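Only one protein chain is missing; all other protein chains are in place.
Moving on to chain A:
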Amino acid sequence: LNHYAKLFSFYAKMPMEKKAVEMVEKCLDKYFQHLCDDLEVFAAHAGRKTVRPEDLELLMRRQGLVSEQVSLHVLVERHLPLEYRQQLVPCAFSGNTVFPAQ
(Lines give C-alpha, C1' and ligand atoms only; values in the text may rest on other atoms or scores of the structure.)
Protein backbone atom coordinates (compact mmCIF):
# COMPACT_ATOMS: atom_id res chain seq x y z
CA LEU A 1 0.00 0.00 0.00
CA ASN A 2 2.94 2.22 0.63
CA HIS A 3 3.73 2.20 -3.05
CA TYR A 4 0.35 3.60 -4.01
CA ALA A 5 0.39 6.17 -1.24
CA LYS A 6 3.60 7.48 -2.74
CA LEU A 7 1.96 7.60 -6.13
CA PHE A 8 -0.84 9.59 -4.57
CA SER A 9 1.50 12.31 -3.43
CA PHE A 10 3.04 12.28 -6.87
CA TYR A 11 -0.28 12.80 -8.62
CA ALA A 12 -1.49 15.35 -6.08
CA LYS A 13 1.47 17.66 -6.76
CA MET A 14 0.98 19.20 -3.34
CA PRO A 15 2.34 18.61 0.14
CA MET A 16 0.06 16.56 2.35
CA GLU A 17 -0.37 15.76 6.01
CA LYS A 18 0.66 12.45 7.51
CA LYS A 19 -2.91 11.83 8.63
CA ALA A 20 -3.98 12.25 5.03
CA VAL A 21 -1.55 9.54 3.95
CA GLU A 22 -3.07 7.18 6.50
CA MET A 23 -6.47 8.06 5.13
CA VAL A 24 -5.31 7.26 1.60
CA GLU A 25 -4.12 3.86 2.74
CA LYS A 26 -7.47 3.17 4.35
CA CYS A 27 -9.19 4.11 1.11
CA LEU A 28 -6.93 1.84 -0.86
CA ASP A 29 -7.73 -1.02 1.45
CA LYS A 30 -11.43 -0.50 0.94
CA TYR A 31 -10.90 -0.10 -2.79
CA PHE A 32 -9.06 -3.42 -3.03
CA GLN A 33 -11.87 -5.11 -1.19
CA HIS A 34 -14.41 -3.76 -3.68
CA LEU A 35 -12.16 -4.66 -6.59
CA CYS A 36 -11.76 -8.27 -5.52
CA ASP A 37 -15.49 -8.67 -4.90
CA ASP A 38 -16.32 -7.25 -8.31
CA LEU A 39 -13.83 -9.46 -10.08
CA GLU A 40 -15.21 -12.50 -8.32
CA VAL A 41 -18.71 -11.62 -9.45
CA PHE A 42 -17.65 -11.01 -13.05
CA ALA A 43 -15.71 -14.24 -13.28
CA ALA A 44 -18.51 -16.22 -11.68
CA HIS A 45 -20.98 -14.70 -14.08
CA ALA A 46 -18.95 -15.97 -17.02
CA GLY A 47 -18.71 -19.37 -15.35
CA ARG A 48 -14.96 -19.20 -14.84
CA LYS A 49 -12.69 -19.62 -11.87
CA THR A 50 -9.96 -17.49 -13.43
CA VAL A 51 -9.96 -13.73 -13.67
CA ARG A 52 -9.20 -12.87 -17.26
CA PRO A 53 -8.26 -9.49 -18.78
CA GLU A 54 -11.78 -9.14 -20.16
CA ASP A 55 -13.12 -8.94 -16.63
CA LEU A 56 -10.79 -6.06 -15.88
CA GLU A 57 -11.86 -4.30 -19.05
CA LEU A 58 -15.50 -4.72 -18.10
CA LEU A 59 -14.74 -3.38 -14.64
CA MET A 60 -13.04 -0.29 -16.05
CA ARG A 61 -15.91 0.21 -18.43
CA ARG A 62 -18.31 0.14 -15.51
CA GLN A 63 -16.14 2.60 -13.62
CA GLY A 64 -16.31 4.99 -16.53
CA LEU A 65 -12.60 4.80 -17.25
CA VAL A 66 -12.90 2.97 -20.54
CA SER A 67 -15.46 4.53 -22.88
CA GLU A 68 -16.14 4.92 -26.56
CA GLN A 69 -13.62 7.72 -26.86
CA VAL A 70 -10.96 6.24 -24.60
CA SER A 71 -10.17 2.60 -25.19
CA LEU A 72 -8.28 0.34 -22.84
CA HIS A 73 -5.19 0.39 -25.02
CA VAL A 74 -5.02 4.16 -24.85
CA LEU A 75 -5.06 4.01 -21.06
CA VAL A 76 -2.37 1.34 -21.09
CA GLU A 77 -0.20 3.47 -23.32
CA ARG A 78 -0.72 6.53 -21.22
CA HIS A 79 -0.01 5.06 -17.82
CA LEU A 80 2.13 1.97 -18.04
CA PRO A 81 5.82 1.73 -18.85
CA LEU A 82 7.03 0.15 -22.06
CA GLU A 83 7.80 -3.34 -20.84
CA TYR A 84 4.26 -3.83 -19.57
CA ARG A 85 2.75 -2.15 -22.59
CA GLN A 86 4.40 -4.73 -24.81
CA GLN A 87 2.70 -7.49 -22.90
CA LEU A 88 -0.73 -5.90 -23.08
CA VAL A 89 -1.12 -4.15 -26.41
CA PRO A 90 -0.92 -6.30 -29.51
CA CYS A 91 1.59 -5.00 -31.97
CA ALA A 92 2.87 -6.21 -35.28
CA PHE A 93 6.31 -7.77 -35.24
CA SER A 94 8.55 -8.70 -38.13
CA GLY A 95 7.49 -11.69 -40.19
CA ASN A 96 3.86 -10.59 -40.20
CA THR A 97 3.18 -11.93 -36.71
CA VAL A 98 1.24 -10.19 -34.01
CA PHE A 99 2.31 -10.44 -30.40
CA PRO A 100 0.57 -11.25 -28.10
CA ALA A 101 -1.79 -13.47 -30.02
CA GLN A 102 -5.42 -12.53 -29.49
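Just so it is clear, a residue touches a chain if its C-beta (ideal position, glycine included) is under 8 Å from a C-beta of that chain, and two chains touch if they have at least 3 such contacts; residues count from 1.
The rule we apply is simple: contacts and distances are computed from a predicted model.
The chain that is not shown carries the UniProt protein name "Centromere protein W", picked from "Electron transfer flavoprotein subunit alpha", "Centromere protein W", "tRNA methyltransferase 10 homolog C" or "Light-independent protochlorophyllide reductase subunit B". Those residues of chain A that touch the chain absent from the view are 3-4, 6-24, 27-28, 30-43, 49-53, 55-60, 62-65, 75-76, 79-81, 84, 87-88, 100.
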